[in-house]
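Missing here: one protein chain of the complex. Every other protein chain is in place.
A and B are the chain letters, set down in written order, and residue numbers restart from 1 in every chain.
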Amino acid sequence: MATSPRTQKSWRINLLYLPAIILFAIFTVYPLINGANLSLTNWNGYSADRSFVGLDNYLRLFTDEVFRTSLINTFIYGFGSTLIQQILGLALAVALDRALRGRNVARAIIYLPVLVSPVVMGTMYYLLFNFNNGAFNDIVVALGGERIAWLGDSGSAIAIIVTVNSLQFVGVSMIIYLAGLQSIPGELYEASTLDGATGWKQFRAITVPMLQPAFATSIVLNLIGGLKLFDIIKVLTGGGPGYSTNSVSTLIGQTYFENQSAGYASAMGIALFFIIAVFTLLLNTALNRRRLDLS
Amino acid sequence: MKSRLTIIAALTSIPLFLTGCSTGGSDEGSIKLEFQTGRLASDAIQEKLVSLAKSYEETHKGVSIDVIPATQTYEADMKVRLAANDMPDMWGTHGWSLLRYSEFLEPLNNRSWAKDMNPALDTAMKNEKGEFFALPVDTDVSGILYNADVLKANSIDPTSIDTISDFEAAAKTLKSAGITPITSSGKDNWFAGNLTDWLAPGAFTDTELASMSKGTFQSEPYTTVLQKIADWKKDGFFNADYSAATTDDIATALATGKTAFVFMQNNLVTNALTFNPDAKLGYMPVPAINGSSKYLIGGEGLAAFGVAKSSPDKDAALDFIDFLAEPANESALATAAAGIPGLTTATTDLAGLTSSYDEFVASDNYPLVPYFDRVYLPNGMWNTVVSTTDSIISGQANPKDAVSQVQKDFASLYGQNK
Partner (left out) sequence: MITTKTPIRNAIIGVGLVIVIGMQLLPFYVALTTSLKPKTDLSSQWVFPFGNIYWENFATAIGDGNILRAIANSAIVTIGSTLLICLLGALAAYPLARRNTTGNKLVLLSIVGLIMVPPLSILVPLYTMLTQMGAVNTYWGTILVMTASQLPLSIFLYTAFMRGLPLSVEEAATVDGASTIQLLFRVVFPMLKPVTATVMILTSVTVWNEYALSVFILRSPEMRTIAPSIGAFFSTQNSNLGAAAAAALIAVVPVLIIYLALQRYFIKGMVAGSEK
């Protein structure tokens, strides 16, 4: 957005972001730099001993298959959930934008899981997928089948994690799209109806382009959530079977506390931070050039 | 206007600067001790500790003891607090008083009760200088837990399972009788890892163990262990709900005779008996894969308590530990732990496990070996042991790949800890 010379503010208004910067400096940046220092050591996470190992921890990332699997999973969780949330969220928004009896109740129910902590949500689903007494296996048995170890296979466990995360936060996309739909002027539809366009055609010609800013907000929010996914994995599978459903975040937790390799875990954290930052920025720039010119 | 902007910036920053200035005050004259027990709130040992602390407070006016139960993430909590130099005055060491916590704990070998320590604990709890760092409530002696009724019904005598093929024959018999031979879990941290930890001592020779201690990983015997587990998996010895079973599920299966064997410490028995008080449970030595004598596994018990070296009220804390070590109190705690007491002055009730104790432990016929991961693997390997064993049972990896993962972590952690 061009700024006219007359309103170009003096540098002094920058003082207004000083409090925020101080807060970040103390509570985020300083610990982050400390964490980055740890990534150059072989610290075990609690002892007073540690020695400097240079970039060893970072080099190790390149050959670590467990890290690679977790990184791939992180992207599956991030992009998989984001995709499902956009499709389902938009569909729900379109459906619930119509004059429908009980639509406020429906919106509230769909949004309900957002209000619950992911740890709790994960546990509730853990009950559903439980082998012996889980609600889903009760159905399977009632239909004459053998109980299924839902979380016993990496493929199905990953799919379940993506689904649970998507369902929990689909309410956020739905609300954003509902908001977007309500901001589209009705005249646009009336005009195009007069031109003979209907249904799907209108959706593509008017709704989708007009929702572009909503897409950007929703995708960025969902993607951040999916890429940082931690609690649901922890509760549903703990990263297993084997190492196969870990995200980088859960792997960091395991490496830090259980494997007692705080140095290596810090290196993973820094690497993840840069990988996600780069991806999100690229995506944000691509989606949203008009809206927030970051580059 | 300039100044107003500055004022706004300053005002909104005030809370941030205040952080530097406030310090917590404490009451003078009274001592408040923080005791992180490492035990869960509903646990029998925890309840006993709370009541002992209460009676201690009555006779020691001016001392109050905060007996805090563990959270779900006790080990991580403790590590964060050690790293921040913010330790409680006393804490439970859950098997790690020597290898993990000794750096932060006050040596206790000068206490009056030190001479009464059960000698079985020496290798696990004492360093080369003879120092030890926690008051042991119980001495951990474990084998393979079994349901005696199930074994009897299938004419299996646990005392005559001497070799690994005896064990496998028994497992086959049980399987064909519709009983799950071995119950384990990939969900709960312990169970899968215990399989490897229990079997490994019988797969390595003394020479191999010695070179493991010196930092040279021996992949051949380790592969043998994981191959054995893979074979058992192929033979269908494990429970169908392996991927999802919780500790309660496993305790129930053992107590109700749905399964015959569980590779777990004896404290599972207390839990199992709540589901079926009439169950007859026991434990037997582990048969060795390489054909040497069967053995029991032992070390620091479930519960042991140390005092922070840096505690400002160290003397008060030590006095309370001495109080816990008094024979009557130690006996009460050991009974709550359902284990063999950590001090020879105490006595205990072993609940249903007395016959196993008499048969296998008191007879002194079987060697007591230390926990494989604690002694022969570098600190921090437990998670690797669990995850790699789990990947074998869940079919995510073959023994060769799993061993190479173990080898990699071994190399990096061994380097880190030296």
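Methods note: contacts are C-beta pairs under 8 Å (C-beta built on N, C-alpha and C of every residue); 3 or more make two chains touch, one makes a residue touch a chain.
The structure displayed is predicted, hence computed values, not measured ones.
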| item | value |
| --- | --- |
| Selected from A:Ala48, A:Ile72 or A:Val116 as touching the chain missing from the view | A:Val116 |
| Touch criterion as defined above, residue of B:Leu40, B:Ala153 or B:Ala240 at the omitted chain | B:Leu40 |
| Candidate in contact with the missing chain, chosen from B:Ile31, B:Val50 or B:Val80 | B:Val80 |
| Chain B residues that touch the omitted chain in the full complex | 1, 4-5, 8, 12, 15-16, 18-20, 22-24, 40-43, 68-74, 77, 80-81, 83-86, 246-248, 271 |
| Contacts of chain A with the absent chain, listed as residue ranges | 1, 3-4, 6-9, 11-17, 19-21, 23-24, 26-32, 34-35, 38, 45, 88, 91-92, 94-98, 104, 106-121, 123-125, 127-128, 133-135, 138, 167, 172, 175-176, 178-183, 186, 189, 193, 198-199, 202-203, 213-214, 216-218, 221, 224, 227-228, 230-231, 248-249, 252-253, 256, 262, 265-266, 269-270, 272-273, 276-277, 280-281, 284, 290-295 |
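Keep this in mind: only the chains that are shown with their structure count from here on.
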| item | value |
| --- | --- |
| Residues of chain B defined as touching chain A within the complex | 2, 5-6, 8-9, 12-13, 16, 19, 73, 75-76, 78-80, 82-83, 100, 103, 186-187, 189, 240-245, 249, 379-384, 387-388, 390-391, 393-397, 405, 408-409, 412-413, 415-417 |
| Contact set on chain A toward chain B in their complex | 12-13, 15-16, 18-19, 22-23, 26, 42, 44-48, 60, 64-66, 129-132, 134, 147, 149-154, 237-244, 254, 257-264 |
